[in-house]
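All protein chains of the complex are present and in place, except for one that has been dropped.
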Amino acid sequence: MDAISGWFQRLYESTGFNFSIFYDSYDWNRYVSGLKMTLILSVTTILISLVLGAAGALIQSGPSRLLRSLVNAFVVVFRNTPPLVQLFFFYFGLGTMLPATETATGMREPLLNNVGWAIISLSLFAAAFNVEIFRSGIEAVPKTTIEAAEALGYTRFKAYCHIVLPLAIRVCLPALNNNLVNLLKTTTLAYAIAVPETLYALKQIWSESQNVLEMMIVLLATYGILVGVLVWLMHRWERAMHIPGYSR
Amino acid sequence: MTAAWTADQPMVKCTDVRKSFGAFEVLKGISLSVRKGEVICIIGPSGSGKSTLIRCINALVPITSGTIHVEGIDVTDPQLDKLALRRKVGMVFQQYNLFPHKTALQNVMMAPLHVLRQEKGAVEERSRALLAKVRLAGKEDSYPGELSGGQQQRVAIARSLAMRPDVMLFDEVTAALDPETVKEVLVTIRELVEEGMTCMLVTHEMGFAREVADQIYFTDHGVIVEHGPPATFFTEARDERTRQFLSQIL
Partner (left out) sequence: MTMPPDLRDRLPVLLPFRLCRSKTQHRLGAGSGALLCVSLVLFAATASAQAGRVVPSTLQVIAKWAPLLLTGFAFNILISAFAMLLGTITGLGLGLGLLSELRPIRQVSWALTQIFRNAPWLVLLFFVMFLVPFQITIFNVRIPFPDWVKATVGFALPVMANVAEVVRGAVKSLPSTQWEAAEALAFTRRQTMWRIILPQCIKRMLPPWMNIYSLVTMSTVLASIVGVSEMLTLTAQVHAAEGGRPELFAPLYGFALLCFFLYCYPINLWTAQLERRFQTR
(Lines give C-alpha, C1' and ligand atoms only; values in the text may rest on other atoms or scores of the structure.)
Protein backbone atom coordinates (compact mmCIF):
# COMPACT_ATOMS: atom_id res chain seq x y z
CA MET A 1 0.00 0.00 0.00
CA ASP A 2 2.93 2.27 0.71
CA ALA A 3 4.13 1.68 -2.81
CA ILE A 4 0.83 3.01 -4.20
CA SER A 5 0.79 6.08 -1.99
CA GLY A 6 4.45 6.70 -2.76
CA TRP A 7 3.81 6.49 -6.49
CA PHE A 8 0.96 8.98 -6.34
CA GLN A 9 3.00 11.34 -4.19
CA ARG A 10 5.76 11.28 -6.76
CA LEU A 11 3.20 11.79 -9.51
CA TYR A 12 1.98 14.92 -7.73
CA GLU A 13 5.44 16.27 -7.23
CA SER A 14 6.58 15.66 -10.77
CA THR A 15 3.53 16.39 -12.93
CA GLY A 16 1.12 18.22 -10.64
CA PHE A 17 -1.65 15.61 -10.96
CA ASN A 18 -2.93 15.55 -7.44
CA PHE A 19 -4.75 12.30 -6.62
CA SER A 20 -4.71 13.20 -2.97
CA ILE A 21 -7.01 10.42 -1.86
CA PHE A 22 -4.37 7.84 -2.63
CA TYR A 23 -1.58 9.24 -0.48
CA ASP A 24 -3.40 11.26 2.15
CA SER A 25 -5.10 9.03 4.73
CA TYR A 26 -7.59 11.71 5.83
CA ASP A 27 -8.84 12.20 2.29
CA TRP A 28 -8.89 8.47 1.71
CA ASN A 29 -11.05 7.94 4.79
CA ARG A 30 -13.48 10.58 3.65
CA TYR A 31 -13.71 9.00 0.22
CA VAL A 32 -14.27 5.53 1.65
CA SER A 33 -16.97 6.71 4.03
CA GLY A 34 -18.69 8.44 1.09
CA LEU A 35 -18.48 5.21 -0.85
CA LYS A 36 -19.97 3.31 2.07
CA MET A 37 -22.87 5.74 2.25
CA THR A 38 -23.54 5.33 -1.49
CA LEU A 39 -23.58 1.57 -1.06
CA ILE A 40 -25.90 1.79 1.96
CA LEU A 41 -28.28 4.08 0.06
CA SER A 42 -28.24 1.85 -3.02
CA VAL A 43 -28.77 -1.46 -1.27
CA THR A 44 -31.55 -0.26 1.03
CA THR A 45 -33.43 1.60 -1.70
CA ILE A 46 -33.15 -1.34 -4.10
CA LEU A 47 -34.50 -3.81 -1.53
CA ILE A 48 -37.31 -1.56 -0.28
CA SER A 49 -38.39 -0.59 -3.79
CA LEU A 50 -38.52 -4.26 -4.84
CA VAL A 51 -40.80 -5.13 -1.92
CA LEU A 52 -43.02 -2.09 -2.51
CA GLY A 53 -43.15 -2.83 -6.23
CA ALA A 54 -44.24 -6.43 -5.70
CA ALA A 55 -46.87 -5.38 -3.16
CA GLY A 56 -48.15 -2.64 -5.46
CA ALA A 57 -48.41 -5.04 -8.38
CA LEU A 58 -50.32 -7.53 -6.21
CA ILE A 59 -52.77 -4.82 -5.14
CA GLN A 60 -53.22 -3.73 -8.74
CA SER A 61 -54.46 -7.18 -9.75
CA GLY A 62 -56.64 -7.47 -6.67
CA PRO A 63 -60.32 -6.83 -6.10
CA SER A 64 -60.34 -3.61 -4.04
CA ARG A 65 -61.15 -0.57 -6.23
CA LEU A 66 -60.03 1.91 -3.58
CA LEU A 67 -56.60 0.34 -3.15
CA ARG A 68 -56.16 0.08 -6.89
CA SER A 69 -56.86 3.80 -7.31
CA LEU A 70 -54.41 4.61 -4.51
CA VAL A 71 -51.61 2.63 -6.11
CA ASN A 72 -52.47 4.09 -9.50
CA ALA A 73 -52.32 7.65 -8.15
CA PHE A 74 -49.02 6.90 -6.44
CA VAL A 75 -47.46 5.51 -9.62
CA VAL A 76 -48.70 8.36 -11.83
CA VAL A 77 -47.47 11.09 -9.47
CA PHE A 78 -44.05 9.60 -8.77
CA ARG A 79 -43.31 8.81 -12.40
CA ASN A 80 -44.17 12.23 -13.76
CA THR A 81 -42.40 14.50 -11.30
CA PRO A 82 -38.66 15.17 -10.83
CA PRO A 83 -37.07 13.00 -8.13
CA LEU A 84 -35.09 15.98 -6.80
CA VAL A 85 -38.27 17.95 -6.13
CA GLN A 86 -39.79 14.84 -4.52
CA LEU A 87 -36.71 14.65 -2.28
CA PHE A 88 -37.01 18.30 -1.24
CA PHE A 89 -40.74 17.90 -0.69
CA PHE A 90 -40.15 14.96 1.64
CA TYR A 91 -37.15 16.38 3.50
CA PHE A 92 -38.09 20.02 3.80
CA GLY A 93 -41.84 19.84 3.41
CA LEU A 94 -42.79 16.74 5.38
CA GLY A 95 -39.68 16.66 7.55
CA THR A 96 -40.44 20.01 9.16
CA MET A 97 -44.08 19.10 9.68
CA LEU A 98 -43.33 15.98 11.66
CA PRO A 99 -42.82 16.19 15.42
CA ALA A 100 -39.26 16.76 16.59
CA THR A 101 -37.29 16.37 19.75
CA GLU A 102 -34.73 18.69 21.25
CA THR A 103 -31.11 17.85 21.81
CA ALA A 104 -29.27 18.76 25.00
CA THR A 105 -28.24 22.14 23.58
CA GLY A 106 -31.80 23.01 22.64
CA MET A 107 -31.36 22.44 18.91
CA ARG A 108 -34.28 21.02 17.06
CA GLU A 109 -33.61 17.44 16.11
CA PRO A 110 -36.04 15.86 13.71
CA LEU A 111 -37.05 12.26 14.19
CA LEU A 112 -35.82 11.19 10.80
CA ASN A 113 -32.53 12.57 9.57
CA ASN A 114 -31.59 13.36 5.98
CA VAL A 115 -30.33 9.85 5.22
CA GLY A 116 -33.67 8.41 6.30
CA TRP A 117 -35.63 10.83 4.14
CA ALA A 118 -33.35 10.16 1.19
CA ILE A 119 -34.00 6.44 1.52
CA ILE A 120 -37.75 6.94 1.79
CA SER A 121 -37.98 9.33 -1.15
CA LEU A 122 -35.75 7.32 -3.48
CA SER A 123 -37.43 4.02 -2.58
CA LEU A 124 -40.86 5.41 -3.38
CA PHE A 125 -39.56 6.86 -6.65
CA ALA A 126 -38.09 3.53 -7.75
CA ALA A 127 -41.08 1.56 -6.45
CA ALA A 128 -43.38 3.49 -8.81
CA PHE A 129 -41.39 2.19 -11.78
CA ASN A 130 -41.15 -1.29 -10.29
CA VAL A 131 -44.93 -1.57 -9.92
CA GLU A 132 -45.31 -1.09 -13.65
CA ILE A 133 -42.50 -3.52 -14.46
CA PHE A 134 -43.85 -6.21 -12.15
CA ARG A 135 -47.32 -5.73 -13.57
CA SER A 136 -46.11 -6.30 -17.11
CA GLY A 137 -44.36 -9.45 -15.89
CA ILE A 138 -47.52 -10.68 -14.21
CA GLU A 139 -49.54 -10.05 -17.35
CA ALA A 140 -47.11 -12.26 -19.27
CA VAL A 141 -48.20 -15.28 -17.22
CA PRO A 142 -51.01 -16.87 -19.26
CA LYS A 143 -54.40 -17.18 -17.62
CA THR A 144 -54.40 -20.89 -18.40
CA THR A 145 -51.40 -21.44 -16.13
CA ILE A 146 -53.27 -19.81 -13.27
CA GLU A 147 -56.26 -21.98 -14.17
CA ALA A 148 -54.11 -25.08 -13.90
CA ALA A 149 -52.89 -23.94 -10.49
CA GLU A 150 -56.49 -23.38 -9.40
CA ALA A 151 -57.44 -26.84 -10.65
CA LEU A 152 -54.74 -28.27 -8.41
CA GLY A 153 -56.28 -26.57 -5.39
CA TYR A 154 -54.07 -23.43 -5.03
CA THR A 155 -55.77 -20.38 -3.53
CA ARG A 156 -55.28 -17.07 -5.31
CA PHE A 157 -52.65 -15.85 -2.86
CA LYS A 158 -50.72 -19.15 -2.85
CA ALA A 159 -50.75 -19.26 -6.65
CA TYR A 160 -49.38 -15.69 -6.67
CA CYS A 161 -46.51 -16.57 -4.32
CA HIS A 162 -45.49 -19.91 -5.76
CA ILE A 163 -46.24 -19.59 -9.46
CA VAL A 164 -47.16 -16.16 -10.77
CA LEU A 165 -44.52 -14.08 -8.98
CA PRO A 166 -41.56 -16.39 -9.72
CA LEU A 167 -42.55 -16.50 -13.38
CA ALA A 168 -43.20 -12.77 -13.56
CA ILE A 169 -39.80 -11.94 -12.05
CA ARG A 170 -37.98 -14.17 -14.50
CA VAL A 171 -39.72 -12.57 -17.43
CA CYS A 172 -39.32 -8.92 -16.40
CA LEU A 173 -35.73 -9.26 -15.14
CA PRO A 174 -34.00 -7.24 -17.91
CA ALA A 175 -36.29 -4.23 -17.45
CA LEU A 176 -36.03 -4.57 -13.67
CA ASN A 177 -32.24 -4.61 -13.81
CA ASN A 178 -32.24 -1.48 -15.93
CA ASN A 179 -34.36 0.26 -13.32
CA LEU A 180 -32.14 -0.85 -10.46
CA VAL A 181 -29.02 0.45 -12.22
CA ASN A 182 -30.79 3.79 -12.66
CA LEU A 183 -31.56 3.76 -8.96
CA LEU A 184 -27.86 3.44 -8.18
CA LYS A 185 -27.22 6.53 -10.31
CA THR A 186 -30.11 8.43 -8.73
CA THR A 187 -28.60 8.09 -5.24
CA THR A 188 -26.33 11.01 -6.17
CA LEU A 189 -29.33 13.29 -5.70
CA ALA A 190 -28.95 12.81 -1.95
CA TYR A 191 -26.06 15.27 -2.27
CA ALA A 192 -28.66 18.03 -2.42
CA ILE A 193 -29.77 17.38 1.15
CA ALA A 194 -26.20 17.04 2.46
CA VAL A 195 -26.11 13.27 2.72
CA PRO A 196 -22.39 12.43 2.92
CA GLU A 197 -22.19 10.11 -0.08
CA THR A 198 -19.44 9.81 -2.70
CA LEU A 199 -20.13 13.01 -4.63
CA TYR A 200 -20.35 15.02 -1.41
CA ALA A 201 -17.10 13.58 -0.07
CA LEU A 202 -15.18 14.19 -3.29
CA LYS A 203 -16.51 17.72 -3.61
CA GLN A 204 -15.30 18.47 -0.09
CA ILE A 205 -11.88 17.11 -1.02
CA TRP A 206 -11.57 19.11 -4.21
CA SER A 207 -12.83 22.26 -2.53
CA GLU A 208 -9.96 22.03 -0.07
CA SER A 209 -7.18 20.65 -2.21
CA GLN A 210 -8.11 22.38 -5.48
CA ASN A 211 -7.67 19.19 -7.52
CA VAL A 212 -10.96 19.33 -9.37
CA LEU A 213 -9.94 17.51 -12.54
CA GLU A 214 -8.32 14.59 -10.72
CA MET A 215 -11.24 14.13 -8.34
CA MET A 216 -13.67 14.32 -11.24
CA ILE A 217 -11.82 11.49 -12.91
CA VAL A 218 -12.00 9.50 -9.67
CA LEU A 219 -15.72 10.27 -9.44
CA LEU A 220 -16.46 9.13 -12.98
CA ALA A 221 -14.32 6.05 -12.52
CA THR A 222 -15.99 5.21 -9.21
CA TYR A 223 -19.46 5.29 -10.64
CA GLY A 224 -18.29 3.51 -13.76
CA ILE A 225 -16.98 0.67 -11.61
CA LEU A 226 -20.03 0.61 -9.31
CA VAL A 227 -22.42 0.48 -12.24
CA GLY A 228 -20.27 -2.13 -13.94
CA VAL A 229 -20.29 -4.34 -10.84
CA LEU A 230 -24.05 -3.98 -10.46
CA VAL A 231 -24.64 -4.82 -14.12
CA TRP A 232 -22.42 -7.88 -13.76
CA LEU A 233 -24.33 -9.01 -10.66
CA MET A 234 -27.60 -8.53 -12.52
CA HIS A 235 -26.33 -10.63 -15.41
CA ARG A 236 -25.42 -13.40 -13.01
CA TRP A 237 -28.88 -13.17 -11.47
CA GLU A 238 -30.50 -13.29 -14.92
CA ARG A 239 -28.52 -16.35 -15.85
CA ALA A 240 -29.40 -18.10 -12.59
CA MET A 241 -33.09 -17.37 -13.13
CA HIS A 242 -33.08 -18.44 -16.74
CA ILE A 243 -35.89 -20.88 -17.55
CA PRO A 244 -34.32 -23.68 -19.59
CA GLY A 245 -35.97 -24.18 -22.93
CA TYR A 246 -37.78 -20.86 -22.97
CA SER A 247 -36.41 -18.02 -25.19
CA ARG A 248 -33.00 -17.71 -26.68
CA MET B 1 -73.76 -29.32 1.52
CA THR B 2 -72.11 -32.70 1.48
CA ALA B 3 -74.93 -35.19 1.54
CA ALA B 4 -74.13 -38.73 2.52
CA TRP B 5 -72.85 -40.22 -0.68
CA THR B 6 -72.60 -43.93 -1.30
CA ALA B 7 -70.78 -45.73 -4.06
CA ASP B 8 -73.95 -46.82 -5.79
CA GLN B 9 -74.93 -43.23 -6.53
CA PRO B 10 -73.50 -41.42 -9.55
CA MET B 11 -70.04 -39.97 -8.99
CA VAL B 12 -70.71 -36.87 -11.09
CA LYS B 13 -74.27 -35.71 -11.58
CA CYS B 14 -75.23 -32.63 -13.61
CA THR B 15 -78.88 -31.59 -13.57
CA ASP B 16 -80.16 -29.00 -16.03
CA VAL B 17 -76.94 -26.99 -16.03
CA ARG B 18 -77.18 -23.62 -17.73
CA LYS B 19 -74.38 -21.12 -18.29
CA SER B 20 -74.50 -17.73 -19.98
CA PHE B 21 -71.63 -15.38 -20.70
CA GLY B 22 -73.46 -12.08 -20.67
CA ALA B 23 -76.28 -12.38 -23.21
CA PHE B 24 -74.81 -15.41 -24.92
CA GLU B 25 -76.05 -18.73 -23.52
CA VAL B 26 -73.40 -21.43 -23.88
CA LEU B 27 -74.97 -24.30 -21.95
CA LYS B 28 -78.69 -24.67 -22.34
CA GLY B 29 -79.71 -27.31 -19.86
CA ILE B 30 -77.19 -30.16 -19.68
CA SER B 31 -78.02 -33.26 -17.63
CA LEU B 32 -75.73 -36.21 -17.32
CA SER B 33 -74.47 -38.64 -14.72
CA VAL B 34 -71.30 -40.66 -14.45
CA ARG B 35 -71.00 -43.76 -12.26
CA LYS B 36 -67.83 -44.83 -10.50
CA GLY B 37 -65.40 -46.48 -12.88
CA GLU B 38 -67.28 -45.26 -15.92
CA VAL B 39 -65.58 -43.53 -18.80
CA ILE B 40 -67.55 -41.03 -20.82
CA CYS B 41 -66.45 -39.14 -23.89
CA ILE B 42 -68.03 -35.86 -24.91
CA ILE B 43 -67.80 -35.04 -28.61
CA GLY B 44 -69.23 -32.29 -30.73
CA PRO B 45 -68.45 -29.34 -32.99
CA SER B 46 -66.39 -26.47 -31.62
CA GLY B 47 -68.40 -23.88 -29.75
CA SER B 48 -70.88 -26.48 -28.50
CA GLY B 49 -69.89 -25.85 -24.89
CA LYS B 50 -67.85 -28.99 -24.16
CA SER B 51 -64.88 -27.22 -22.55
CA THR B 52 -67.19 -24.91 -20.61
CA LEU B 53 -69.06 -27.90 -19.19
CA ILE B 54 -65.86 -29.56 -18.04
CA ARG B 55 -64.71 -26.35 -16.38
CA CYS B 56 -68.06 -25.99 -14.62
CA ILE B 57 -67.74 -29.43 -13.09
CA ASN B 58 -64.42 -28.41 -11.56
CA ALA B 59 -65.80 -25.07 -10.31
CA LEU B 60 -63.38 -23.11 -12.51
CA VAL B 61 -66.40 -21.46 -14.12
CA PRO B 62 -69.55 -20.72 -12.07
CA ILE B 63 -72.86 -21.81 -13.62
CA THR B 64 -75.93 -19.65 -14.02
CA SER B 65 -78.51 -22.24 -12.96
CA GLY B 66 -78.87 -25.96 -12.37
CA THR B 67 -76.92 -28.22 -10.05
CA ILE B 68 -73.72 -30.21 -10.21
CA HIS B 69 -72.86 -32.83 -7.60
CA VAL B 70 -69.50 -34.52 -7.38
CA GLU B 71 -69.48 -37.41 -4.89
CA GLY B 72 -72.27 -35.65 -3.07
CA ILE B 73 -70.50 -32.28 -2.92
CA ASP B 74 -72.70 -29.53 -4.33
CA VAL B 75 -70.42 -27.58 -6.67
CA THR B 76 -72.86 -24.67 -6.89
CA ASP B 77 -72.84 -24.09 -3.13
CA PRO B 78 -71.49 -20.59 -2.44
CA GLN B 79 -69.75 -21.96 0.65
CA LEU B 80 -68.10 -24.72 -1.35
CA ASP B 81 -64.80 -25.99 0.01
CA LYS B 82 -62.87 -25.73 -3.23
CA LEU B 83 -59.90 -27.61 -1.87
CA ALA B 84 -62.04 -30.63 -0.99
CA LEU B 85 -63.53 -30.57 -4.49
CA ARG B 86 -60.15 -30.27 -6.20
CA ARG B 87 -58.83 -33.20 -4.20
CA LYS B 88 -61.52 -35.35 -5.74
CA VAL B 89 -61.43 -33.98 -9.28
CA GLY B 90 -58.24 -33.80 -11.35
CA MET B 91 -58.06 -31.89 -14.61
CA VAL B 92 -55.70 -32.02 -17.58
CA PHE B 93 -55.81 -29.16 -20.08
CA GLN B 94 -55.27 -28.90 -23.81
CA GLN B 95 -52.31 -26.56 -23.30
CA TYR B 96 -50.58 -28.68 -20.63
CA ASN B 97 -50.03 -25.55 -18.47
CA LEU B 98 -46.99 -26.90 -16.72
CA PHE B 99 -45.11 -24.41 -14.56
CA PRO B 100 -42.08 -23.61 -16.71
CA HIS B 101 -39.74 -22.56 -13.92
CA LYS B 102 -39.85 -25.96 -12.18
CA THR B 103 -38.56 -29.36 -13.25
CA ALA B 104 -40.96 -32.16 -14.15
CA LEU B 105 -40.55 -33.74 -10.73
CA GLN B 106 -41.10 -30.42 -8.95
CA ASN B 107 -44.23 -29.80 -11.05
CA VAL B 108 -45.68 -33.11 -9.89
CA MET B 109 -44.63 -32.55 -6.26
CA MET B 110 -45.78 -28.94 -5.92
CA ALA B 111 -49.50 -29.33 -5.23
CA PRO B 112 -49.27 -32.09 -2.59
CA LEU B 113 -46.49 -30.13 -0.85
CA HIS B 114 -47.96 -26.63 -0.92
CA VAL B 115 -51.67 -27.29 -0.95
CA LEU B 116 -52.06 -30.56 0.97
CA ARG B 117 -48.97 -29.92 3.12
CA GLN B 118 -47.88 -33.53 3.00
CA GLU B 119 -44.47 -34.72 4.10
CA LYS B 120 -41.74 -34.15 1.54
CA GLY B 121 -40.11 -37.59 1.49
CA ALA B 122 -43.34 -39.45 0.90
CA VAL B 123 -44.46 -36.97 -1.75
CA GLU B 124 -41.18 -37.28 -3.63
CA GLU B 125 -41.35 -41.06 -3.62
CA ARG B 126 -44.91 -41.05 -4.91
CA SER B 127 -44.11 -38.45 -7.56
CA ARG B 128 -41.21 -40.48 -8.91
CA ALA B 129 -43.47 -43.52 -9.07
CA LEU B 130 -46.09 -41.49 -10.98
CA LEU B 131 -43.55 -40.24 -13.48
CA ALA B 132 -42.36 -43.80 -13.99
CA LYS B 133 -45.96 -44.84 -14.48
CA VAL B 134 -46.43 -42.35 -17.34
CA ARG B 135 -43.15 -43.65 -18.75
CA LEU B 136 -41.01 -40.59 -18.07
CA ALA B 137 -38.63 -42.25 -15.63
CA GLY B 138 -35.45 -40.49 -16.77
CA LYS B 139 -36.94 -37.00 -17.14
CA GLU B 140 -37.50 -35.97 -13.54
CA ASP B 141 -34.96 -33.15 -13.68
CA SER B 142 -35.89 -31.80 -17.11
CA TYR B 143 -37.67 -28.49 -17.42
CA PRO B 144 -40.92 -28.28 -19.44
CA GLY B 145 -39.17 -26.25 -22.11
CA GLU B 146 -36.85 -29.19 -22.73
CA LEU B 147 -39.61 -31.78 -23.18
CA SER B 148 -41.72 -32.57 -26.22
CA GLY B 149 -45.45 -31.86 -26.31
CA GLY B 150 -46.42 -35.45 -25.57
CA GLN B 151 -43.97 -35.66 -22.69
CA GLN B 152 -45.29 -32.40 -21.22
CA GLN B 153 -48.86 -33.66 -21.43
CA ARG B 154 -47.89 -36.84 -19.62
CA VAL B 155 -46.21 -34.80 -16.89
CA ALA B 156 -49.46 -32.83 -16.64
CA ILE B 157 -51.37 -36.10 -16.20
CA ALA B 158 -48.93 -37.23 -13.50
CA ARG B 159 -49.31 -33.85 -11.79
CA SER B 160 -53.08 -34.24 -11.56
CA LEU B 161 -52.75 -37.82 -10.37
CA ALA B 162 -50.49 -36.68 -7.54
CA MET B 163 -53.55 -35.27 -5.78
CA ARG B 164 -55.12 -38.74 -5.83
CA PRO B 165 -58.41 -37.74 -7.44
CA ASP B 166 -61.45 -39.95 -7.84
CA VAL B 167 -62.49 -38.39 -11.13
CA MET B 168 -60.22 -37.21 -13.95
CA LEU B 169 -61.35 -34.59 -16.47
CA PHE B 170 -59.52 -34.36 -19.80
CA ASP B 171 -60.16 -31.28 -21.95
CA GLU B 172 -59.08 -32.09 -25.54
CA VAL B 173 -55.68 -33.11 -24.25
CA THR B 174 -54.35 -34.36 -27.58
CA ALA B 175 -55.56 -31.48 -29.75
CA ALA B 176 -52.28 -29.55 -29.57
CA LEU B 177 -50.03 -32.51 -30.27
CA ASP B 178 -48.37 -33.95 -33.34
CA PRO B 179 -49.97 -37.18 -34.57
CA GLU B 180 -46.93 -39.21 -33.49
CA THR B 181 -47.09 -37.98 -29.92
CA VAL B 182 -50.86 -38.32 -29.63
CA LYS B 183 -50.51 -42.06 -29.32
CA GLU B 184 -48.24 -42.01 -26.26
CA VAL B 185 -50.71 -39.83 -24.37
CA LEU B 186 -53.68 -42.00 -25.33
CA VAL B 187 -51.83 -45.12 -24.13
CA THR B 188 -51.33 -43.42 -20.77
CA ILE B 189 -55.02 -42.54 -20.51
CA ARG B 190 -56.03 -46.07 -21.46
CA GLU B 191 -53.87 -47.48 -18.69
CA LEU B 192 -55.60 -45.17 -16.22
CA VAL B 193 -58.97 -46.40 -17.47
CA GLU B 194 -57.96 -50.00 -17.08
CA GLU B 195 -57.03 -49.35 -13.49
CA GLY B 196 -60.60 -48.27 -12.85
CA MET B 197 -60.32 -44.46 -12.82
CA THR B 198 -63.55 -42.59 -13.53
CA CYS B 199 -62.84 -40.36 -16.54
CA MET B 200 -64.65 -37.66 -18.48
CA LEU B 201 -62.94 -36.90 -21.77
CA VAL B 202 -63.65 -34.15 -24.23
CA THR B 203 -61.97 -35.38 -27.35
CA HIS B 204 -61.86 -35.50 -31.14
CA GLU B 205 -60.19 -38.89 -31.22
CA MET B 206 -63.10 -41.03 -32.37
CA GLY B 207 -61.11 -44.23 -32.59
CA PHE B 208 -59.93 -43.84 -29.02
CA ALA B 209 -63.43 -42.93 -27.83
CA ARG B 210 -64.81 -46.05 -29.43
CA GLU B 211 -62.20 -48.17 -27.60
CA VAL B 212 -62.33 -46.90 -24.04
CA ALA B 213 -65.68 -45.17 -23.55
CA ASP B 214 -68.66 -46.66 -21.77
CA GLN B 215 -70.90 -43.81 -22.91
CA ILE B 216 -70.50 -41.23 -25.66
CA TYR B 217 -72.29 -37.89 -25.38
CA PHE B 218 -72.80 -35.67 -28.40
CA THR B 219 -73.31 -31.94 -27.72
CA ASP B 220 -74.32 -29.27 -30.16
CA HIS B 221 -75.08 -25.61 -29.39
CA GLY B 222 -75.14 -26.20 -25.66
CA VAL B 223 -77.45 -29.19 -25.42
CA ILE B 224 -76.82 -32.93 -25.31
CA VAL B 225 -78.32 -34.14 -28.54
CA GLU B 226 -77.92 -37.83 -27.82
CA HIS B 227 -75.82 -40.33 -25.96
CA GLY B 228 -75.22 -44.04 -25.98
CA PRO B 229 -72.64 -46.79 -25.76
CA PRO B 230 -70.07 -46.67 -28.57
CA ALA B 231 -71.22 -49.91 -30.08
CA THR B 232 -74.55 -48.41 -31.11
CA PHE B 233 -73.65 -44.71 -31.11
CA PHE B 234 -71.43 -44.70 -34.14
CA THR B 235 -73.48 -47.04 -36.27
CA GLU B 236 -77.09 -46.35 -35.28
CA ALA B 237 -77.17 -42.67 -34.39
CA ARG B 238 -80.77 -41.63 -33.98
CA ASP B 239 -80.64 -37.85 -34.39
CA GLU B 240 -80.02 -36.16 -37.73
CA ARG B 241 -77.46 -33.71 -36.30
CA THR B 242 -75.47 -36.58 -34.85
CA ARG B 243 -75.44 -38.41 -38.17
CA GLN B 244 -74.33 -35.23 -39.96
CA PHE B 245 -71.50 -34.63 -37.50
CA LEU B 246 -70.34 -38.23 -37.67
CA SER B 247 -70.40 -38.27 -41.44
CA GLN B 248 -68.16 -35.20 -41.48
CA ILE B 249 -65.51 -36.58 -39.22
CA LEU B 250 -65.51 -40.30 -39.84
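Should a chain be cited, it is by its letter among A and B, assigned in written order, with residues numbered from 1 in that chain.
The rule we apply is simple: contacts are C-beta pairs under 8 Å (C-beta built on N, C-alpha and C of every residue); 3 or more make two chains touch, one makes a residue touch a chain.
It should be emphasised that the depicted structure is a prediction, and the values quoted were computed from it without experimental measurement.
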Inquiry  = So one chain is hidden, and I want to know which residue out of B:G29, B:G145 or B:G228 touches that hidden chain in the complete assembly.
reply    = B:G145
Message = Among A:A149, A:L167 or A:L180, exactly one should touch the missing chain; which is it?
response = A:L167
Ask   = Given the contact definition stated above, which residue among A:I4, A:L47 or A:A73 touches the chain not shown here?
value = A:A73
Absent-chain contact - pick from B:A176, B:M206, B:V223 or B:L246 = B:A176
Ask   = Which listed residue, A:Q86, A:S123 or A:N177, touches the chain dropped from view?
value = A:Q86
Ask   = On chain A, what residues meet the omitted chain?
value = 60, 65-66, 68-70, 72-73, 75-77, 79-86, 88-89, 92-94, 96-97, 132-133, 135-137, 139-142, 144, 167, 171-172, 175, 185-189, 191-192, 199, 203, 212-213, 216, 219-220, 223-224, 227-228, 243, 245-246
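Here is the rule we use: only the chains that are shown with their structure count from here on.
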Inquiry  = Could you work out how far the Cα centre of chain A sits from that of chain B, in whole Å?
reply    = 49
Request  = Quick one: which bits of chain B touch chain A in the complex? Just the residue numbers, please.
outcome  = 58, 60, 82-83, 86-87, 90-91, 93, 95, 97-101, 110-111, 114-116, 143-147, 156, 159-160, 163
Message = Which stretch or stretches of chain A touch chain B in the complex?
response = 142, 144-145, 147-154, 158, 162-163, 166-167, 170, 243-246
